[in-house]
Each structure stands twice: as C-alpha cells, then as structure tokens.
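See below for the structure under consideration.
Shown here: the complex without one of its protein chains, the others still in place.
For clarity, chains are labelled A and B in written order, and residue numbers in each chain start from 1.
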Amino acid sequence: METSSAIPTHDASEQSGIWSWITTVDHKRIGILYLYTALFYLLVGGLEALLIRTQLAKPNLSVVSAETYNQLFTMHGTTMVFLVVMPLSAAFFNYLIPLQIGARDVAFPRLNAFSYWVYALGGLFITLPIFFGIAPNGGWFGYAPLSGPTFGGGFNMDFWVLGLQILGISSLAAAFNFITTIINLRAPGMTLMRMPMFTWMSFVVQFLVVLAFPVITAALFFLQFDRFFGTNFYEVQAGGDPLLWQHLFWVFGHPEVYILILPAFGLVSEVLPTHSRKPLFGYNVMAYSGIMIGFLGFGVWAHHMFAVGMGPVADSIFSVATMLIGLPTGVKIFNWIATMYGGSLRFPVSMKFAIGLIAMFTIGGISGVMHSSPPSDLQQTDTYFIVAHFHYVLYGGAMMGIFAGIYHYFPKITGRFMSERLGNWQFWLNFIGLNLTFFPMHFSGMLGMPRRIYTYDAGQGWDLFNLMSTAGTYLLLVAGLIFAYNFFKSRVSGAPASSDPWGAPTLEWSIPSPPPDYNFAQIPEVTSRYPMWDLKAPDRTAGIEHSHADAADIADAHAAPMHEETERRTAKELGIPMPFNTIKPFLVALGIVVMFSGMIVLHMGKFPLAMATMLGGGVFMVASLYAWLTSPLE
Amino acid sequence: MSIDRAHADHTHEHPTWKQYKWVALWLFLITIVEVWAYYIPAFVASPAFKPALLLMSAIKFAVVVMYYMHLKFDHPLFRKLFIGPMIIAGATLIAFLFLFGNVRIG
Partner (left out) sequence: MATAAGAHEAHEHTHYTTTGLDNRKIAIWAFIGSECMLFGSLISTYLVYKGRSVVGPLPHEAWTSPAGEVFKPILNIPVTSASTFVLLMSSLFMVLALAAVENKGKAGYEGLLGSSKFWLLATAIAGAIFLAFQAYEFTSFVHEGLTIRTNLFGTTFFTLTGFHGTHVAVGVLWLMSLFFIDLKRGLEPRDAILVDLCALYWHFVDVVWIVIFTLVYLIQ
C-alpha cells in the first residue's frame, strides 16, 4: 500500500482543548467523540460479559450473587445494543456520510452535537447505577410485568425505562439529520445510485430508526406511567395484557436488529471492493436488498414470541415472513463473495475482519433461519442456542464489520495506519475467541441450558461447554486489549498515511488525511459510482455499467471537476463559511437529562424536590433551546 | 433520480384562498354528518355504521393532508416521506387488531 512521507500537519488555527470538543459542531469531531465514548462503553459491556462468564465457568460458583448477575446480564445487553454498537455505527455515520456524498457537514450541525450529548449523558444515566448495585435487572427487553411496579419495584428498572427514553431522543434527532443530509447535501452528480454502499445502508438505517423508535417510546411511556402513576397498561388484574409490551417491544426490537447490522454491512461493502480491487458485485441488488431487509424488518417481529401461543395463523405468517427476510440477506452474502471472486485480493487486517463477518454472519444467519420455524423455535427459545445465534450475528457480524471499518478508516481519521502486526494478533485471537465462546453455546443450548440463569448444577452435560465459553471470553479480552493498545499507540506513532492509502474508489479518499475542517475545498462533480478509480485505475471500472451519467448532470455550476485534493489550507483562506462552535446543544441535552432525573427523585418520594428538578430541567432546556434557535449557525 | 432537482419548481404552487375555504366548509359538513350519525340509534346499530364513519374520517384526513399540508402540490419526495410511514403504521395497527383478537378471520 502506498504511504506518503509527509507527516500530517495540523493547521495552526485548528482548535484544541476540552472546551473545543464540548462546543464542536464539526461532524468529524462529533464522529470521533462517538467513537471514543462507544469504545469506552465497549470496555464496560465487555467487563460485564467477563463477570457473567466467570460466574458460569463451572457449576454452582458464587463469584457474583443472583441479584448482581441479573444486573450484569441486563446491563451487558443494554450497553452493547444502545451504548456500543449503535453509537459505533453513529461514529461512522457522522464521520463518513458527509465525506462520501461530497458535503461540507451534515444538514443540521448543531442538532448533530445535540444527538451526541444526549447519548453521552444518557449513557452515564443508565450506566452509573451499577456502581451502586441498583442497575436495571429485568433484561434488556424489559418484559412486563417483571419490569412493572409489582415485580420490579426498586429503582433498578426506573433507570432503564428513563435511560432508554433519553437515548431514543438522541437516535431520532440523528436520524432526521442524516435523512436530510443524504437527501439534500449530495454533491452535484451524486445520484442515489452512485452513493457508496455504506451511505446507502446508513440511509436505510435512518428510516428504521425513525419508524421503530417511536414504538418503543410509546411502550416505554406506558411502562413509565405504570411504574410512576399507577396506570394499568401491563397490569393483569385490571385486564391489561403483558403481551402488549412484548409486541410493542419487538415491533421496535426487530428493526433494531437491522439498525445494528446494516451499518456493518455497509462498512464491509466498502472494504471488500477496495481490497479486491474490483467494483462491488451487483451494486443495485445490494442497495435494493438493503431496502427489502428494512421493509420486511417491520413484518417479522412476532418470531421473537412464538412461545407465547399466538395461534397457527399468526405463527405461519411471521414464520414465512422471517424465511423471506433471509433472501435479501443471503443475496448480500453471495454478492460479497462474488465481489472477491476473480479480484486481485489483498489481505490487510480490515479485509480479514470483513471476510470474517461474511463467515460468522452466515453461521448466525443460518441458525436464525432455523428459529423461523415455530416447532423448531419452541425447542430453542430461551436457551443458550439463541444466545449463540445472536452473538454470531452481533459479535461475529456487527462488531467484526465495525472492526473492519476502524482499521479501514483509521488512516483517514488520524492520518496514520494502525499496526498490521498487532491487528493480525487481534484478528486471530478474536476469531478463535469468538468461536470458542459462542460455538459451544449451540450445544449447551440444545442440551437444554436456559438463558439468564445465574448458576447450574453439574452433571447435565453443560459443564465442558460452559468452561469453553468462559475460556473464549478471556481470549476476547486479550484481543480487546491488543486492539486498545494498537489504537492508542498508532494514533501517536503509526506510519503516516496518504490521502488515499488503500487505493479506494470513493469520494472520502480524494481529500487529505485527516480531512480539513471544511472537508472539500471545492465540491467535486461526481460522474460515476467509483470516481477515484476513474481517475487512478480506469481499467477497473471500464467494462462495468456503474453510472447513469447524462448530459443534465454534467457541468453543474456549483462544482469542480473530479480531482484529488492534496493542499491543506484554512477555511478562512478559502473563504468557506464555517459554523460557530456552540455550547447550547450540550445545555439542551443537559436540561433533558436533569428533567428525566426528576422522575427518580419522584420515586424516592420527595415530591417537591422532584417537581423542582423536572421544572428546573424543563425550563433550562426550553431556555437553552430558544437561545440556540435564535443564534445564527455561521 | 426522481428526488433530485427535476421537481424543485413544484414547491410554490399552493392552493388558493378560495380553495382553503371550500376545504374548511367540507370538513365542517362532514363533521356534522358524523356527529349526526352518532345520534341515530338505528344507524349506529347497523353494520354500515363503522365503515361509514371510518370512510368519513379518512376523507377528512386525506383532504387536510392534500390541501392544508399541500402534499398534493408539493415535491413528490414529501409524499414518499409521509405515505411510507403511514403504510407501516397502518399495517402494524391492523396486525395488532388481529393479534389481540379484536378482529378475527372468518
């Protein structure tokens, strides 16, 4: 791979210091904030998993109590879904979408900062209680009535209900922002069917967020009202039906699965063509299958609930829909393989992770199709078989894809390479560790080991499999530590990278690494799906129909011809107006979190203090919001 | 692509004052018929009652969205952004009515 000798130099005008990070509205800096915060929570969630696995290493251990165990598995799930994988995806949305579509920032830069701060503060809100032994303990799915006032009366599930409400605000605000950005800020000539596949998958994900999160918001409000105001939504003695919670939760929860996996699909769809030095196979079908997955994702939720007895008609419909959704997913797998077929392959760490995703996700996908059949699912539901399935999908799939993305984009973000040697160690330890952890769970599950139990008796045939799983988890810890070391060391002393270190085809590689704050000195005119290859390796794209170039697209007055930018000047020199840094989005986010904290005070029985907190937080939020809306962006 | 510049010139065709008032009159009249129907016990008991009320409600809904929210005159992108979620919300609602036995097959 090509490396330039020039060490990246930062503009003298570039801001630094903590204040500049709290007030930043630059999508790249916000992306970096997301990345660091989510990696921190990855450590938290990973340590929770480590404790869970240590407790289960052998029969009848008492490393942690049953109550602590409940908190650990609840927080492991909640942390990994809402505080790790979604925000890691958000880190890439933030960093990459504007660069990939040729924009200077997102549509609403301050709303973007707001999304981050709501996430960061909401994450603290939901994470801190574990240090006081009052963390959520009703599972990441929060099934009523366990999460309701009768059976979950402590503070524990309060933090979960309120915390998820807060995090939902962050995701929704970000989704409106990215939908607008992708629709409206594409460079001239960047038609939808020329967008890089990562941007395509992100686009689909934003719609899933916009449509799925309101449903969990409603369900959480019901639970919140049951807990705080004595309503009857999930109260059986008043005629309420706990299944309502399950249905609403999974109407959200199943699209959420695709919210977690599609960005990783997008990332490997960037990595694989780059290192195969060959265009993505079946681009159109890849885009359409992403849309199909998103659309069908709203019609399969009840396959999480076959065990509740919905009757043969509902079971059949959801079973067939679930089998159907395997098709567009399978199409993606085959297209990735076909992308590599006949390519001139290179195997840097990012490529290894991308191929790892294909293999591991296929295993998780196949066990997923097994569950789509209700009779088969009844044998597997609530056993470790399910745990094995979704960890292959989410760890083997989503996390491997994200690691591929980190290794691939690290040179763009920092101007330096991550160490390939350490990366290889991480990849192989990770690969072995993940299979050692999760593959035996298929067996312990089929032998009947239920999920969520804090210990078990010897002699049921589960002992060896559990010990293997625990050993694998420690390997994953070692792999994680190597990654952390590699990440922080390479940031400071990695080999310098040029603007296009991998010879990749898309727009983000046409500007310096790290990109200047304005991204593109001149917005390029896009005439192809692989503009950088058209410039540098036209033979790769010659035979392939990959663009809809027509006369109307060419020579837009707003754009410069496609080119590679190497010069680094300040926005001021170029006369590009930049948004002002501002603290206001942070203040609005703070007001929201204070307002929600008032509900916890209410549960303590301190009514006046609770009202004061909620009103104070609410007024502070509204005042900050008005200050934000009445001050100019740039 | 259909969501690009081609349709930008559509954005400023709004309905006129006169249309607005006609729309308001229709909304008013349909509401009167709805409430009136509520007070005819024989009609309430008939199988036509629910469909008739749902239809009137749907007409009011469509009229407000098309004229007052000028979706009929605006960029087709907005139509997609609204109708897509409406379809998913409607389908989910209907699925819930079946799943909870409020509506049964056969």
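Definition applied: a residue touches a chain if its C-beta (ideal position, glycine included) is under 8 Å from a C-beta of that chain, and two chains touch if they have at least 3 such contacts.
This one's a predicted model, so the numbers in the text were calculated from it and none came from an experiment.
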item: Full-complex contact with the absent chain, from A:225, A:428, A:443 or A:485; value: A:225
item: Hidden partner chain, touching residue among A:23, A:150 or A:217; value: A:217
item: Contact residue for the chain not shown (choose from A:172, A:293 or A:449); value: A:172
item: Chain B, residues in touch with the chain not shown (by the definition above); value: 3-5, 7-8, 11, 14-15, 17, 20-21, 23-24, 27-28, 31, 34-35, 37-38, 44, 49-50, 53-54, 56-57, 60-61, 64-65, 68-69, 75, 77-78, 81-82, 84-86, 88-90, 92-93, 96-97, 100, 102
item: Residue ranges of chain A at the interface with the undisplayed chain; value: 107-111, 114, 169, 172-173, 175-177, 179-180, 183-186, 188, 190, 210-215, 217-219, 221-222, 225, 229-233, 237-241, 244, 248, 251, 523, 558, 577, 588, 625-626, 628-629, 631-633
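As a convention for this text, only the chains that are shown with their structure count from here on.
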item: Contact footprint of chain B on chain A as seen in their complex; value: 183, 191-193, 207, 210-211, 215, 241, 243-244, 247, 251, 298-299, 302, 310, 313-314
item: Chain B to chain A touching residues, read off their complex; value: 1, 3-4, 77, 84-85, 88, 91-92, 96, 98-100, 105
